[in-house]
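Note that one protein chain of the assembly has been removed; the remaining protein chains are unaltered in position.
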């Protein structure tokens, strides 16, 4: 399956884009998404080792399974207010 | 000496006036003011036993000495805000 | 820093603007308003009265204490006197600070101290047409003391001058 990963703020700047299409095996987890992001062209070293991730607009743990159609986002340290 | 005592809110209502002229011996204390108030005509039972008192617009202890010309006030439980 | 007793509606937005500062990241406004129920009785309005000169002195002292404790000059307190209807603001406390935690702490300090020390009194108007002075100490009004036979003026053991800082400890 292919998952679209949303990038924001410093992470979007770091990778020079706001979305990444990531091919993943069925049963892949949030942790696999993070690992997969590290392997895309130009990403090495540009994101922190263990960023926060949201699936369908809720914070997700790294063992959560990702399904086709899920909205996955990598969340930089938040700084609202 | 004579001391003018200011009354406010429920205390003024209880005594039916907002000031009391109180004759006191030299060296009288705040405690003496409170006792003196209890002896004026119509005051018996109308004020609580130990009200707060302010001298010159600051809260005062009962052993503070009162001087002629001091601004003395009996302060009902405050309820601002 | 400014404190005032006013006899007209308080302009909360003006106070918000008054405490603004380029170095401030947080502004807090506390607004006390007349509510329609107190202790289960329907309230239609409140008369506020004060020992004006002393109330202003205490309000100034409280603003100074908040300013020093929490480290900001931006503290404004206005208290309204007279007869207020339900929803009208009786007091507004505005504080701004570089940081949010001390701004919030200072705001709470001011309103707690104000309620504890400032000689202002309120007489509530009830739905049934009666009016009564409010005694937040729950020790009863002079009238209640009188009718219940509590003896007058015999035991000179007043409340000690309240120590500054009590309310801060009670927040912990």
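Chains here go by letter, A, B and C, matching the order in which they are written, and residues are numbered from 1 within each.
One rule holds in what follows: a residue touches a chain if its C-beta (ideal position, glycine included) is under 8 Å from a C-beta of that chain, and two chains touch if they have at least 3 such contacts.
Values in this document were obtained by computation on a predicted structure and should not be read as measured data.
Across the entire complex, contacts from the unshown chain go to A, C.
Screening C:9, C:25 or C:82 for touch with the missing chain picks out C:25. Chain A meets the missing chain through residues 6, 8-11, 13-14, 31, 34-35, 37-38, 43-54, 57-62, 73, 75-81. Those residues of chain C that touch the chain absent from the view are 12-13, 16, 20-37, 86-87, 96, 98, 100, 104, 107-108, 111, 172.
As a convention for this text, only the chains that are shown with their structure count from here on.
With centres set at the average Cα position, the gap from chain A to chain C is 51 Å. Here the CA centre of chain A is 73 Å from the CA centre of chain B. Residue positions of chain C touching 2 or more other chains: there are none. Taken residue by residue, chain B touches two or more other chains at no position, since every residue touches fewer.
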